[in-house]
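Dropping the structure in here first, questions after.
Selected chains only, in their assembly positions.
By written order: A and B. Residues from 1 in each chain.
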Amino acid sequence: MSLGPGQNGMRKRRSTKTGLPPGALVHIGEKKAEKVKINILGYDENQYEEKEARTIEECFPLKDKPTITWINIDGLHQVDIIEKIGKKIDLHPLILEDILNTEQRPKIEDFETCIYIVLKMLYYDEKTNEIDSEQVSIIFGHNFVISFQEKEVDVFNPLREIIRTHKGRIRKMGADYLAYSLIDTIVDGYFLILEKLGENIEDVEEIMMANPSPETLKDIHKLKRRMISLRKSVWPLREVVSALERSESSLIHDQTQIYLKDVYDHTIQVIDSVEINRDVLSGMLDVYLSSISNKMNEIMKVLTIIATIFIPLTFIVGVYGMNFEFMPELTWYWGYPAIWGVMLLIGISMLFYFRKRKWI
Amino acid sequence: MSLGPGQNGMRKRRSTKTGLPPGALVHIGEKKAEKVKINILGYDENQYEEKEARTIEECFPLKDKPTITWINIDGLHQVDIIEKIGKKIDLHPLILEDILNTEQRPKIEDFETCIYIVLKMLYYDEKTNEIDSEQVSIIFGHNFVISFQEKEVDVFNPLREIIRTHKGRIRKMGADYLAYSLIDTIVDGYFLILEKLGENIEDVEEIMMANPSPETLKDIHKLKRRMISLRKSVWPLREVVSALERSESSLIHDQTQIYLKDVYDHTIQVIDSVEINRDVLSGMLDVYLSSISNKMNEIMKVLTIIATIFIPLTFIVGVYGMNFEFMPELTWYWGYPAIWGVMLLIGISMLFYFRKRKWI
């Protein structure tokens, strides 16, 4: 599962950077896109402009216009682009480093002229049945939003469509509302993941109730690990959104506050679901273990019943298989049928005993 | 079980809304009622008026009177009604959205002119033995309360009866007291659920002590899941009531404060009970597992006793079933009775050994 950049990610990071001074700009992480793609969108209530830029310099004039400018960069491996943006909007070197380090913990930094946010976007890969994560950095200032993605994906396309078609209130609001819309889109992605995991849990639960197998255990274990990893992403997400909501930065207008509160409520809802799923999975493990031991019990019961009935009977037939010269019973005419009678009696009374003990 | 709207609910929600701008008004959730029903109640200490409205416009003149007006709307699928109310009392679009989204987490929003509360009402469905939940939104201002329910149920009827018959102090108090009464009614519903679950726990416990079966395990698991889900509704409920109690809004009069504290105490009592029930269910699982392993132990004991007694005896009779030509014992006259004597001795001494070890 690639969701858990935990030890793996850190490992790579540190190995790469050891010996470099803090602040050196190196892209850490998988190179996920072939070519860096720069998309620019400029709008206000009346105008709308969109273009694909070749170089980052093309973006800057747009940024200085009074309209809201959204620069979206897909692909982080061209370090010079990040560097130029950094110089243009005067970002602290550590922030540039953070944008490039894709193993960052979700966090928020509040500067006077802009706010920097790192988040994890999660995708459910239908083919491999795994959760994939990508780092999204968002910088927004008075009239611009710059977003960095690791690869080109289309999660922000519906948002572009909304801006293009002048739906909703986004064209009337500022850059902070656009940043909120990006965050909201990311948080919505978590719900989709939860939905998928929820379906998986229900599937496993059904199998577990019907026919538990060692595979079931491994599935539960896998889901548990995913929940642990999801949890790892969600808690810092909550912190970030909460910090943003409580922020007193002048970049966030009053009318955006209620939307931030709304997205905060959604992160809480995600956390609630993660915690509940963890509880449910723990409960499932208990039930699984009990089912297994129940099954074992039944097998043991059958063995016991068969063995306890036939062991004494086998002994009896053994007795009359002995070759002693003087065994009077052997010469009796009714000896054979009598011994059958005795054995039937023993067998039946044992069955009665078992029924009384409620074993069968 | 339909209590847990957790992943299911969110799933639906997100699938429905993906691609829509935030703020678009769509009813999310099951359409639980055929027709939207609007009930209006106007009262003060001296007057009382009640009517069934056909359109929402009928309600507005009443709202502007000095009397307290309670508008109750059953059914959320007629979006235009919600929209008209929103315009009339100047509600934020996000709130309208929240009213329509029946998968909302319980929350409270404090505006200057009104307070908005979302809660979950729980019902115990006797037929299916399941817990059903419905979202109730309450908006109250200086002289009006508007409540939204998903379907027509009669939980608020006793309250209407109290107002009608001028019982208690409700007619003398303001809109805040009416809102409190609605919340109190909802919290009371939680006690009924707890009562039912408590009964179920006791039933399962009785069965578990008398005759535990794999079914018992599934019942414990089911009750545990319900407790988890109930917990999910109760904790945010506590937060909402606590926020309302500590609110410094001018809409809440001093004399209502103590009633809010009372209902807050009730939510704490609900939480206490949920937590205790969770502890009790965990304990029951332990006891169940031990009972099962105890039962297995007893079965094993019987097997062991039968096997350890008869295996050596069967060996002995096997010995004298051998066909060696030269086996002196076979020709002895007392050989057969002697071997019986030896075998009895072995059997009895084994039984003594078992008794000494306290196995039987």
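Methods note: a contact is a pair of C-beta atoms (placed from the backbone, for glycine too) under 8 Å apart; a residue touches a chain by one contact, two chains touch by 3 or more.
What you see is a predicted model, and the numbers here were worked out from it, not measured in a lab.
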Q) How many copies of the chain make up the whole complex, given that 2 are shown? A) 5
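FYI, only the chains that are shown with their structure count from here on.
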**Q.** chain A and chain B, separation of their C-alpha mean positions in angstrom
**A.** 26
(Q) Using the touch definition from the top, list the residues of chain A that touch chain B in their complex. (A) 158, 161-162, 167-170, 181, 184, 188, 191-192, 194-195, 197-199, 201, 209, 258-259, 262, 265, 268-269, 272-273, 276-277, 279-280, 283, 286-287, 290-291, 293-294, 296-297, 300-301, 303-304, 307-308, 311-312, 314-315, 318-319, 321-327, 357-359
Q. Which positions of chain B touch chain A when the two form their complex?
A. 4, 6-8, 10-11, 13-15, 18-24, 92-94, 105, 107, 109, 211, 214, 217-218, 221, 224-225, 228-229, 232, 285, 288-289, 292-293, 295-296, 298-300, 302-303, 306-307, 310-311, 313-314, 317-318, 320-323, 327, 329-333, 335-336, 339
